[in-house]
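Only a single protein chain was left out; the remaining protein chains are all shown in position.
And now, subunit A:
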Amino acid sequence: MNNPYLPVPMRIEKVVIENDARDLKTFDLAFVNESDWQNFKFLPGQFAFLSIPGAGEAPFGIASAPHEPLVKFTVKRVGVFTTALHELEPGATVGMRGPWGNFYPFELMQGKDVVIVSGGFSFTTLRATIAHLLLPENRKNYGRILAIYGARSPGELLYKEELKEWEKRSDLELVLCVDRLNGASWPQREGLVPNVLKAVAPKGENAIALVCGPPVMLRYTHPVLEELGFAPENVFLSLENRMKCGIGKCGHCNVGPKYVCKDGPVFSYAQLLKLPPEY
């Protein structure tokens, strides 16, 4: 029987150091077995567990889009597993199990404007979302796509080369901001994500907002979205509770009666209003 705890082997193809602090790395992984690749069907918003024998496993949002040939994860070094992963170089093998959880509401988004709001290194699954939406066969199904993405400083923005490419596109409005520019010439805006959102002021009518970031950012972003006319059922957030299994069994990730791993990680704000604030 298909065992959800059994990781499949992935080969590290590429490692990119993302920030000046060197504690954020992006890993591009290729399936070792063709059949595992065939079985790996996902949509942006979903996550997977990476595994290293002896170091354990940990959940990470999938940062690549389904059409991209390699599976991408951007990982911050914070503890036992992430430190072990950061030590690996191209050619090494890691395990992966997933995809788990739900994804952003792509069907609901069809025919509407999409407003993406992200802060810090949780931009990962929203990067996947943008890459997915920009695919020509998908792009035509959506209205205006606006992405506001901020970090503490320019050096902390992920995927810098790609962002610079995306800034040139006409079918995506990308607004990059940092808390402090410290004299840097890129990106163009200084300011906190919620304030930048307020200034850019996208309309909430016929639009869906996807929000991902640290708890403080989420707290200050809600009121702005509300003011702009986004109804709670049109705002979607991705949660990151502690997880051990990813399949709704180990108990760790519960928010009231819901399991973030199984019922989420993507929840509408309307759903969250009905749940205890355990995230």
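Here is the rule we go by: contacts are C-beta pairs under 8 Å (C-beta built on N, C-alpha and C of every residue); 3 or more make two chains touch, one makes a residue touch a chain; residues count from 1.
Everything below uses one rule, namely that contacts and distances are computed from a predicted model.
The listed options are "Ligase-associated DNA damage response exonuclease", "4Fe-4S ferredoxin", "ABC-2 type transport system ATP-binding protein" or "Cytochrome c oxidase subunit I", and the UniProt record of the chain not shown names that protein "4Fe-4S ferredoxin". Residue in contact with the omitted chain (choice from A:H86, A:K112 or A:H252): A:H252.
Listed here are the subunit A residues that touch the chain not shown: 1-7, 9, 51, 53-58, 78-79, 82, 93, 95, 214-215, 240-242, 244-245, 247-252, 254-257, 259, 262, 276-279.
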